[in-house]
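Mind having a look at this structure? Questions to follow.
Just one protein chain is left out here, and the rest sit where they should.
Chain nomenclature is as follows: A, B, C, D and E, assigned in order of appearance, with residue numbering initiated at 1 for each chain independently.
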Amino acid sequence: MIKVEAIVRPERIRDVLDALAEEGLFGVTVYEVKGSGRQKGFVEHYRGLEIKVNVLPKAKLEIVVKDYRVEEVVDAIKSAARTGEMGDGLIFISRVDDVIRIRTGERGDEVLADIEGR
Amino acid sequence: MIKVEAIVRPERIRDVLDALAEEGLFGVTVYEVKGSGRQKGFVEHYRGLEIKVNVLPKAKLEIVVKDYRVEEVVDAIKSAARTGEMGDGLIFISRVDDVIRIRTGERGDEVLADIEGR
Amino acid sequence: MIKVEAIVRPERIRDVLDALAEEGLFGVTVYEVKGSGRQKGFVEHYRGLEIKVNVLPKAKLEIVVKDYRVEEVVDAIKSAARTGEMGDGLIFISRVDDVIRIRTGERGDEVLADIEGR
Amino acid sequence: MDTSLQDFMNGSNVLFLIWGAVLVFSMHAGFAFLEAGSVRKRSVVNAFTRIVTDWAATAIVYFFIGFPIAYGINFLGSAAEISSAQGFDLAHFFFLMAFAAVIPAVISGGIAERAKFYPYMIASAILIGTVYPFFESMVWGQLGTLGGADGFLAATFGAPFHDFAGSVVVHAVAGWIALPAILLLGPRLLRYREGKSTPLPVSSVPYIALGSWFLMIGWFGFNIASAVTLDAMSGLVAVNSLLAMVGGILVANFISKRDAVFIHNGALAGLVAICAGSDIVHPISALVIGGIGGAVFVKGFLYANEKWQIDDVLGVWPLHGLVGVWGGISAGIFGVTSMGGLGGVSLASQIIGTAAGAGIAFAGSYLIFGVIKRLAGLRLTPQEEQIGPDLIVHRSRAYPEQEMV
Amino acid sequence: MDTSLQDFMNGSNVLFLIWGAVLVFSMHAGFAFLEAGSVRKRSVVNAFTRIVTDWAATAIVYFFIGFPIAYGINFLGSAAEISSAQGFDLAHFFFLMAFAAVIPAVISGGIAERAKFYPYMIASAILIGTVYPFFESMVWGQLGTLGGADGFLAATFGAPFHDFAGSVVVHAVAGWIALPAILLLGPRLLRYREGKSTPLPVSSVPYIALGSWFLMIGWFGFNIASAVTLDAMSGLVAVNSLLAMVGGILVANFISKRDAVFIHNGALAGLVAICAGSDIVHPISALVIGGIGGAVFVKGFLYANEKWQIDDVLGVWPLHGLVGVWGGISAGIFGVTSMGGLGGVSLASQIIGTAAGAGIAFAGSYLIFGVIKRLAGLRLTPQEEQIGPDLIVHRSRAYPEQEMV
Partner (left out) sequence: MDTSLQDFMNGSNVLFLIWGAVLVFSMHAGFAFLEAGSVRKRSVVNAFTRIVTDWAATAIVYFFIGFPIAYGINFLGSAAEISSAQGFDLAHFFFLMAFAAVIPAVISGGIAERAKFYPYMIASAILIGTVYPFFESMVWGQLGTLGGADGFLAATFGAPFHDFAGSVVVHAVAGWIALPAILLLGPRLLRYREGKSTPLPVSSVPYIALGSWFLMIGWFGFNIASAVTLDAMSGLVAVNSLLAMVGGILVANFISKRDAVFIHNGALAGLVAICAGSDIVHPISALVIGGIGGAVFVKGFLYANEKWQIDDVLGVWPLHGLVGVWGGISAGIFGVTSMGGLGGVSLASQIIGTAAGAGIAFAGSYLIFGVIKRLAGLRLTPQEEQIGPDLIVHRSRAYPEQEMV
């Protein structure tokens, strides 16, 4: 099983979720995060005092899938999240050793098979 | 060392933490997240405009433990988080290569041994 | 590629980011989390009712780097985040199998090479 | 007096009442924020909606039924007929309607987070059309049994029941009406676990503070305009209200060790306590009355919510019910001339009038909420309560943007 | 009458106006929070800043240009000259300036989240110096064409156009001024996608509630102090305002199935509707007028924003434009003596006066916003809009601490 983590622009998250749903992938977890990278932050002003903010709001989504679906997921995210401007974000791929569904107690690939359609 | 990540209902998080504490596991990190899966979201209304919200508030907790304690942790989470209704959540198990305690500089299993009681 | 996750005191996050930037590491993702561990929480009072809060606000930062830079990163975080009091936090090291930059479609070490300076 | 001067004076008196009525109306914003801050986020929209729709329901019921019952004046004639003396009666109605609206707002704070929408609203409306104006009539209105200059109490004890601005008529009655509603509803899920109190966190201290500020500010209209006409206006009422509020703040601060919520509520306790006697006691007595009010509230809240495990979310029974009773009685203690007061008050009348108010309110409310509970049920299902009234009753959340992706 | 009594009476009348003016001023806090709650977090600072600076710009333009145009009174003489009768004219200016400031506040709610700062501000200021006082003059001021006792409409239809507190002069005009601004600007990015409405979430229901409370409270000053002097003061206006508000709340509640935002806006719809006839209709008519106002708003909002895809963020055109028109007409229907009203009103005059207001406002606004659009542009670039006006225009965020690391 593979965990795909993608950091994307917050305004793109809905599109990404829609794109995944079209592939039949509904099980996703989303985080509100802040990110710094190549995209520049803002110089803000409060009562004339300057504050340079280098981290920008980002959304991270995490989806655990069966190994063979990874490329599908990556493609769906890439095409829904890309604007071409700095700050589009990254996707990380890593390995998960086991998955357990709390409600049913099922384990492993079975859990993921289960959740791919609805 | 193993990282156990569990996505649970927010209203169950206290119970899960209590259950872990009973096993002597106090070191836990908690995230507020949103999740989508089999559990249905709500159709909300603002000034008569419908907004369908598919992601629901969830809590994620993350606990890194020594390999042999994994099943204990999984069981504690499962029994404290389960309601039997859609939306109870998942547990992911993955490998961690090293752990460092910032305060002391200790590394590896030692860090975890250290934190299992208080 | 290695993912370094560090849980630190929220008031130290700026210093940690600065320390990483000095090493030329600008690509970082930050989470607001709550943590429980050895550091004691507070007993709060509202209208005389006591609420014991065991989880404390923490910041988590996540940075994916090429394998050889891990120790550099760990050292930078350790020295910027350490106060010596309980609650300084932990660093977790784990393996990432692939990284994709959404904007360019680049993959692997290349992505990280790319982002190490700005 | 020539007509234009008479018109001017009438107009001024109407302004006085309206100035007060607008301030009392603004207290409703206070009730809304006090409740919104004291509940969990899932119940915030519900708090706002209940407070504003209750105001509306009260206005209608009190216009057609409550005010006519209490004062024998109705507004069914033509506009010209009902607005003589520059519409003084209408202005008086507005002012007193704003008092009546305290009733559902107080109940609302007690039953928050778990009550159904319409059953509670209907029960409140019935109370505004029956129990409330009935007791009001006995104290301020056409019956005058308790409060009239030649009513029963005046005849028996030498002085009528004195309740200048409604410690009893409004606050004690509201609090004792709320109590059965709270008891019949039962505590929120998980509020008490295996006999142990496990407090549910409030969502926002700033909203509690904002609510208190609206209430504190508006309360000066509540008390001062109770004089009704400018020739009865009194700076004494203003300063007594001020010092009673101050007493409530300071005592709550000291006995709660700087607990912000208690302090802001303590101010309100002081104000509840002083309503009855604000026109007759000495300012130093007002300070004491308010201070004791603050203590009664803090202790009463802890007893009710911790010991007796009554889940009165905002503490409305101690705040309005218990402190209102103290207010009614304290006017009899401190109002006499030997205590520096203006006199014309009898402790016996105060005790009887106060007890009557609390008793009638409790009994009437128990009956009406009891019947409605049987007929329609008062409470959300546990599943609904878990999700929260905002999504269940209003299909919305308090902070939609934050909650969406 | 001896001088000191005269001074006292002058002073009282000034107090009356100032009491009203301060309440109307406080409505601006309401506009600010209503807008801040209704937009996304990226536009909150912008909402606050626009509302407060518009107030400032309006004050200056109306002081030097608007009020002199409408009433033929200017304040260029010495302080002694302009403040006779305890500065009654100045107080009257303050009161009416607060009315004028409704115009930019209403526009602001329609064009939120995407408009440039200065072009919009300048267009608003021009309107306050031209279209607004011109129509005001025709109804309340020196021209009197529509509203004067011997103006054109009075001569033709037996009664002048009656608009006691500005359903038309203020609200309809504001709403119909806002409409072209909204149309010329176009909808927010992503508000409609491929012809489908995809609502953008509001940021805070509590702020919407707070804004509504400020508006509801302040509105009593708006309506009641429109009597201008205490001898014309009327409790009828107060109770009519109250019941119209109540009608708006209840109708909005029922037809929207407890939608919190609609209910709080429904109260305002009731208040917009009653302004025109609040001094002449019967309270029960006021309840009906307000209720219909609530329905007009709810339905109008859905038609405009869903069907016609006009992205009027706060629904200002239905709220002020459509309901204002209803208010103007309803005074002609319910104000007559056969409906229990005080009479002296003609339906024909009401319709013509109302249509004139809406028409002049629309045309004048179209012209001015059109010209400014051509000269300077009205709208942020898509990139700027995406980031949001707070960071782009003000280089700040609403919750700096939260957003920083």
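Basically, a contact is a pair of C-beta atoms (placed from the backbone, for glycine too) under 8 Å apart; a residue touches a chain by one contact, two chains touch by 3 or more.
Keep in mind that what you see is a predicted model, and the values were worked out from it rather than measured.
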Contacting the left-out chain in the complete assembly, out of D:G72, D:G158, D:P206 or D:G359: D:P206
Touching residue (missing chain; options B:R14, B:R38, B:K66 or B:R82): B:R14
Where the missing chain touches chain E, by residue: 4-5, 7-8, 10-12, 14-15, 17-19, 21-22, 25-26, 28-29, 32-33, 36, 44-45, 48-49, 52-53, 55-57, 59-60, 63, 75, 78-80, 82-83, 86-94, 97, 117, 207, 210, 214, 393-402, 404
Missing-chain contacts mapped onto chain C: 11, 34, 42-46, 51, 53-55, 57
Interface with the undisplayed chain - residues on chain D: 1, 9, 12, 16, 19, 23, 40-41, 201-206, 209-210, 212-214, 216-217, 220-221, 224, 227, 229-239, 242-243, 245-246, 249-250, 253, 257-261, 263-264, 267, 280-283, 287, 337, 340-342
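As a convention for this text, only the chains that are shown with their structure count from here on.
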Required steps from chain B to chain D (each step between touching chains, minimum): 1
Winner on C-beta contact pairs when C-D is weighed against B-C: B-C
Proportion of interface numbers common to chain D and chain E (over half same, under half different): different
Chain A and chain B: spacing of chain centres that average the CA atoms, whole Å: 18
Centre-to-centre distance between chain E and chain C (centres being mean Cα positions), rounded to whole Å: 51
Distance between the centres, which are taken as Cα means, of chain E and chain A, whole angstrom: 45
Sequence positions of chain B contacting 2 or more other chains: 31-32, 34, 45-46, 51, 54-55, 94-95
Two or more partner chains touched - positions in chain D: 394-397, 400, 404-405
